[in-house]
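All protein chains of the complex are present and in place, except for one that has been dropped.
Moving on to chain A:
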Amino acid sequence: MATEAFEELAEDFEFLDDWEDRYAHVIELGKAMPPLEDALKVPATKVDGCASQVWLMPEIENGTFRFRGDSDALIVRGIVAVLTRLYNGVPVDEVPKIDAAAELGRLGLHEHLSAQRSNGLRAMVERINKLALEAV
């Protein structure tokens, strides 16, 4: 069982049966996510290994993992928004146990699993795990 926010998202996605609708929803999630301030878009928050630019800013408090993020590509922004629902509020020691690929698969975003290199999902998840491990 993932976070409540992610389970809600999974329920929303159950009603979307073609890829255009799923992508449209991912894009909407990205647009609705508050942007990261430019001052936080620095080399330290930038995730290498993504075709477009991605930044992840950790906000870990009292052993609870949270982050904010951004990307210059709208689909990738949407994926970042999905990941915030998957990871935010999870105890830091639970973060590495999350199988992000499988969870995104539940949303019908399978192609993001096979194209990990180009959209940087793997690189983002690796960064999230690293940030969580550093905080343990």
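Miscellaneous remarks
What we mean here is this: a contact is a pair of C-beta atoms (placed from the backbone, for glycine too) under 8 Å apart; a residue touches a chain by one contact, two chains touch by 3 or more; residues count from 1.
Following the convention adopted for this analysis, contacts and distances are computed from a predicted model.
UniProt lists the omitted chain of the complex under the protein name "cysteine desulfurase" (options: "Aspartyl/glutamyl-tRNA(Asn/Gln) amidotransferase subunit C", "cysteine desulfurase", "(2Fe-2S)-binding protein" or "Glycine cleavage system H protein").
When the missing chain is restored to the complex, the residue among A:V76, A:A100 or A:A132 that touches it is A:V76. The omitted chain makes contact with just one of the residues A:T3, A:S52 or A:N88: A:S52. Although one chain is not displayed, its contacts with chain A can still be listed: residues 19-20, 23-24, 27, 51-52, 72-76, 111, 118-119.
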